[in-house]
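All protein chains but one are shown in place.
Chain lettering (A and B) follows the sequence in which the chains are written, and residue indices restart at 1 in each chain.
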Amino acid sequence: MSASKTIKMLSRLLCTALLFGPAVAFANEGYDLNLQPGVTEVSQMQFDLHMLVLWICTIAGIGVFAVMIYSIIAHRKSKGAVAAQFHESTTVEVIWTVIPFAILVAIAVPATKGLLLLESNDKADVNIKVTGIQWKWEYDYIDEDGVKFISQLPQAQEEARKLGSGTDVTTVKNYLLEVDNPATSDDTTDGYIVVPEKKRIRLLITAKDVLHAWWVPALGVKRDAIPGYINESWFYAEYREGEDNIYRGQCAELCGKDHGFMPVVVKVVKQADYDAWIAKQKSAASASAAADTQTFTMDELMKRGEQVYNSSCAACHQPNGEGITGAFPAIKGGKISTGDMAGHINIVVNGKPGTAMAAYGDQLSKADIAAVITFERNAFGNDKGDMVQPSDIK
Amino acid sequence: MSDHHPTGIKRWLFTTNHKDIGTLYLWFSFTMLLVGGAMAMVIRAELYEPGMQLVEPNFFNMMTTMHGLIMVFGAIMPAMVGFANWQVPMMIGAPDMALPRMNNWSFWILPFAALMLVMPMFMGGDFMQGQGPAFGWTFYEPLSGQYNKLAFFIFAVHLLGFSSIMGSINIIATIFNMRAPGMTLMKMPLFVWTWLITAFLLIAVMPVLAGAVTMMLTDKYFGTSFFDAAGGGDPVLFQHVFWFFGHPEVYIMILPAFGIVSQIIPTFARKPLFGYASMVYATAAIAFLSFIVWAHHMFTVGMPVAGELYFMYATVMIAVPTAVKVFNWTATMWKGSMTFETPMLWAIGFVFMFTIGGFTGLMLGVAPTDFQYHDTYFVVAHFHYVLVTGALYGIIAGVYYWLPKWTGNMYSEGLGKLHFWLSTISVNVLFFPQHFVGLEGMPRRIPDYNPMFADWNAISSLGGFVFGASQILFLVIIIMTIRGGKKATDQVWEGAEGLEWTIPSPAPYHTFETAPEVK
Partner (left out) sequence: MSDSKYYLPEPSHWPLVGSIGLFVTTFGFAFALLNYNAPVEEGGGTIGNLMVMYIGMAIIAFMMFGWFGTVIRESEAGKYNAQVDTSFRMGMMWFIFSEVMFFAAFFGALFYIRQLSIPWLAGEGNNAMTNELLWPSFDGGWASDGKAMVSPNPEAYPTPKAVVGAWGIPLVNTILLIASSFTCTFAHHALKKDARSKMITWMIVTLALGFIFLGFQIYEYSHAINDLGLTLSSGTYGSTFYMLTGFHGAHVTIGAIMLTIMTLRMIKGHFTPKNHFAFEAAAWYWHFVDVVWVGLFIFVYVL
């Protein structure tokens, strides 16, 4: 940040800090200081309510601070002020108890309405099961057979965000707010949740391992993802001509090491485009199901396995397979990954409850699991020489 | 009155004297402030620019976690207990605390608890990957359950709780049983009142926290399923139990600060505290309400809507008694004859900035909008306004106010004022922009962020470095005052009233061995 810009920002900050009031004025001028109104009824309700309470607080603040400042200026000893000795008055005490109470009631009315809207439970048109997993999201369009995919930070950003990556992240487009589907890493918009416009979308939010929270500010949705429970939320968006209709958000509940790297991207499209997208997803799903019945060569498995490893496993076990002592075991020379094959398949398919090691059986295709196990057993100098085929995975 | 006291290290290890123990608490707290503050500096340095520059993500999470825990349990709470130890007996005319040996125990558990808390950071693997607790100061299950050295953390919390409970029992027994004749409850200085109520809160909620961590322990190591849906439990149950403790906890940190400020403002306005009785009732009302609002930290967990409505209404109600307090302070200053020595500056800073933090608290309490604010830097801004410019400002104000009584020397007024202005300007540069990035959508507890948040984060970090450096000045001022300076009079402040100002400065080792008469 340049020095002159710093000074400009600092002086703006000073103005706002000194006078809460202008903050509101600034806020309305799109200085990026304020909540954004968003694109749904709920997010606009939240924005209006936010502005209402902000104004009430600002006015109350100006009132209280004005009296204090006046008193500080006028009633100082150096000006010869002599202390009065009054120290109670039931009347004023009652008044200044009742007034805040009345203000609160005035806030509570729209707040109640807003909350009932936010939690309303009408019939939905599209149901999407959203599962938070350390550190990615899985989306399952439960009305559409087989439309289910993982969405996570793209590989390129994974590299850029590493400590000492040497990348100037200000040049990375949508840094930390972009997603990709690791199964088809060719097309970077593949991890987007695509939804049709003017439809009530119901989100069924849950988690596999720890708490996460699914949050897209512009849609006004933030909801915790809790393992073992399903939380519902919803939104309804319109397609906006001339805009990209892409809304970005992040995981909003501390979920471990890479909590900061778990973005969410939603794309609102016209119904026809949605139908086309669903069709494409379905054919991709059947292609991957076909792979599950195939038999691969060692080279194919290793190549595929490396890709899966880097996108799904390296976050914990590290790209070099050495893990992180004390938290994530090494794959390189690891007990299980150089041990008995059945044990290796078991831990990958079923995970280990109570640890960060998730059950990959329902996250990855059989082909991918077979490939990644083969990769682990032969990479990093493990050189076991054995091979797993999709048919070996139960 | 004899001023004879034991010397050497044994004086501090074995002491049963409330003033020694108060001193121990205060120094412990200051040390922890520096440790926790240094961690905050790591946080602010990493967040200075987008991109990862200094630490690994897990190390960052560990810094956040340990910073929160150390500040809450190591810096703020022990400082308040330190004040209670020094001041409560002197303010009510008691010869010492009611249970002096237990008082020593309450203190000496603390360093061991702190050791237990920080030890895992240095155990096992690569230090830079963050081996310590990294699950937030709220240690939500099941994330905390993944941590392989969880038992150390759990027992640290048990020890902290044990210490707090014993300390609180002592304070309550002292206040109820040791008052000088004539010191009726409604004549007690407000600081004593706020501590009485705080101690009650502590005894009520620390055991619940102990229960929560005990359930974590058995869930992780002994097969229970309190927080695991697979056995019929619920991770959200943990949050309910935690916040049943956690919300009163935030008032535990602020009520004694209210008390300190209520002592200081009348002194420098030279006018009795306005609405003493309503102050007492308001404190009690805040304490009562604090038990029934906990789930406002959990609006997004998917509670039934009736629950959300109830917790919203109850939460915003707290603004009423708090408003009474703010108005009473204002009315105390009104038509006073004010001077602005350092303690008064900090107290006024407290009233202004705590109120700002209170307003954002009110905004958070409005459930539909909390869905947007929750877990963003808006929350971080809120609680630093109430905690740093609230609780910590109260503590600093109290230190300047009573330091002459404790040491017998006046601090340097010029340096004190410099400390105030440096801190107050920088603390706003530090925390005010966090409102903006929060509203823009920056989540909390993240080590890296999209460049759109970059400008305000850089400003915030700069403010943070200056604020941190100003606290070094505080340390220097305190040491200078202990070592010398203008001698303080007994009354110290022209407008000061109360028993503690009737005894010599520095306060002798034993005071009020024969109870004073209070009219």
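The definition used in the following text is that a contact is a pair of C-beta atoms (placed from the backbone, for glycine too) under 8 Å apart; a residue touches a chain by one contact, two chains touch by 3 or more.
Please read these numbers as outputs of a predicted model, since none were measured by experiment.
Partners of the chain left out, restricted to shown chains and counted across the full complex, are A, B. Only one of the listed residues, A:41, A:232 or A:273, touches the absent chain: A:232.
Checked against the full complex, the candidates B:31, B:53, B:138 or B:224 give a single residue touching the omitted chain, namely B:224. Residues touching the missing chain, restricted to chain A, are 121, 129, 142, 204, 206, 228-230, 232, 335, 353 (touch as defined at the top). Along chain B, the points of touch with the absent chain fall at residues 6, 10-11, 13-16, 94-96, 98-102, 104-105, 108-109, 112, 115-116, 148-149, 151-152, 154-155, 158-159, 162, 165, 168-170, 172-174, 176-178, 203-208, 210-212, 214-215, 218, 220-226, 228-234, 236-237, 240-241, 244, 302, 304-305, 510, 513.
To be clear about the criterion, only the chains that are shown with their structure count from here on.
Chain geometry summary: the mean Cα position of chain A and that of chain B are 31 Å apart.
Residue ranges of chain A in contact with chain B, taken from their complex: 1, 5-6, 9-10, 13, 16-17, 20, 32-36, 42-43, 45-46, 49-50, 53-54, 57, 60-61, 64-65, 67-68, 71-72, 75-78, 81-89, 92-93, 96-97, 100-101, 104, 107-108, 111-112, 114-119, 160-165, 167-170, 174-177, 209-211, 213, 215, 217, 220-224, 226-229, 231-232, 249-261, 324-327, 354-356.
Of all residues in chain B, only 50-58, 61, 123-126, 129, 131, 134-136, 140, 142-143, 145-146, 148, 220, 228-230, 234-236, 269-278, 300-302, 305, 308-309, 312-313, 316-317, 319-320, 323-324, 326-327, 330-340, 348, 351-352, 355-356, 359-360, 362-363, 366-369, 371-372, 374-376, 428-429, 432-433, 435-436, 439-441, 443, 445-452, 454-456, 458-459, 462 touch chain A in the complex they form.
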